[in-house]
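Take a look at chain A:
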Amino acid sequence: MSGAISGYLVFAWSGVLLFGLGLFGFIAHRHLLRRLLAFNIMGSGAFLVLVGLAQDGRGVDPVPHAMVITGIVVAVASTALALVVFRRWYRASGRTDLPEDT
Partner candidate 1 sequence: MNAVLAPIALLLAPGVPLALALLWSFPRLRPHIGPLAPWAAIPALLLALFGQPGATVELDWLLFGAQIGMTGTTQVFLFFTALIWFAAGIHGRGHLSKDDHCERFCVFWLLTLAGNIGLILALDVALFYTSFALMTFAAYGLIVHDASRAALRAGRVYLVLAVLGEALILTGLILAARATGAPLLPMLADLPAAIAAAPERDLIIASLWLGFGVKAGLPLLHFSLPLAYGAAPVPVAAALAGAMIKAGLLGWLVTLPLGQAGFEQWGTIVIATGLIAAFGGALIGVNQIRPRFVLAYSSISQMGMVSVAIGAWLSAPELGPLLAVAITIFALHHSLAKAALFLGTEVVRHRTRRPVLWLWIGLGIPALALAGLMPSGLLTKTTLKGALTAGNAMPEVWNNLPLLLGLAAIGTTALMARHLWLLRLEAGRDDAPPAAWHGWALITAATVLGVFLLPLWGITPDWLAGVGGIPDALWPVAAGLLLAVFAWRWLKPWPIPPADVLVLLTPLPGLVMRAGQAVGVTGPAIQHLLRHLQALALDRYRRADHWIGRASVHLWRRDAPLLFALILALLAAYGLSIG
Partner candidate 2 sequence: MIGLWSVPLLFALPLSLGILSLLVVPAWRPRLIFIGLPLLVAASLDVLAGLATIGPHVYRLGDWAAPLGINLVVDGLAVGMILMTTLVTSLCALYAWVYLRDHPTSTTFFWPLLWFLWAGMNGIWLAEEIFNLYVGLEVMGLAAVGMVALRATPQALAAAMRYLLAALLGSLAYLLGVALLYGAYGTLSMAGLQEVAANNATTQVALALIILGLLLKTALFPLHAWLPPAHGGALTPVSALLSALVIKASFYILLRFWLVLGPEITPEFTAQFLGVLGAGAVFYGGWMAWRQHHLKQLVAYSTVAQIGYLFLFFPLVTNTGPEAQRLAWDGTLMMLIAHALAKAALFLSAGNLILAVGSPQISHLVGISRFRPMSLFSFGLAGVSLMGLPPSGGFTAKWLLLHSAILSGQWWWLIVLFLGGLLSAAYIFKVFRMSFREGPQIDRSVTPPLTLDVTALILASAAILIGLTAHLPLHWLRLGSVFGVS
Partner candidate 3 sequence: MDWNSLILLGVLATSLVASGVIFLLAESRLVLRTVVNLTAAVLKLVLVGWIVWGVYQAIEYEFRFTIIEGVDFILRADALGIMFVGLSSLLWLFTTIYAIGYLEKAPNRSRFFGFFSLCVASTVGIALAGNLFTFLLFYELLTLSTYPLVVHRGTRESLRAGQVYLYYTLGGGALLLFGVVALHVLIGDTEFVPGGSLAGLDPSLHPMLIIIFLMMVIGLGVKAALFPLHAWLPMAMVAPAPVSALLHAVAVVKAGAFGIARVVYDVYGIEFAQSLGLLMPLAVVASITIIYGSLRALAQTDLKKRLAFSTVSQVSYIVLGISLFGPIGAVGGLMHLLHQGLMKITLFFCAGNYAETLGVHKISELDGAGERMPATSVAFTLGAFGMIGIPPMAGFISKWYLGIGALEAQMNWVLGILILSSLLNAAYFLPILYRIWFRKRDRMWCEGKVLGRFETQASLLFPTLFTAAVALAAGILAGMPFSPLYWAELIVGREYLQ
């Protein structure tokens, strides 16, 4: 990568930043809902990187878009599943976090 941060790389770098933030949240928080949110932020970061890196002046590349759309679908599905499991977990145990190693 060249020294100057060209335009399209801004998106990529902010994607990386988002991903980092999300990762921090994912690790730091115990509340499962927060961790889920953090996961979604990480996901957004990753998509941003994907889209951002694709804009290198080669014209419109449909592939990243396809990938991001697919990724979003996957993320949504994952979040949904996580919410279902979380709800059941909360109902069963009354806790919003995971117990330490069982």
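Selection rule: all candidates are chains of the complex that A comes from, given by their letters.
Just so we're on the same page, a contact is a pair of C-beta atoms (placed from the backbone, for glycine too) under 8 Å apart; a residue touches a chain by one contact, two chains touch by 3 or more; residues count from 1.
Since this is a predicted model, take the numbers as computed values, not measurements.
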Candidate number, among 1, 2 or 3, whose chain touches chain A in this complex: 2
Touch list for chain A against partner candidate 2, complex: 1, 12, 15-16, 19, 23, 26, 32, 35, 39, 42-43, 45-46, 49-50, 52-54, 56, 58, 61-64, 66-67, 70-71, 74, 77-78, 81-82, 84-86, 88-89, 92-93, 98-99, 101-102
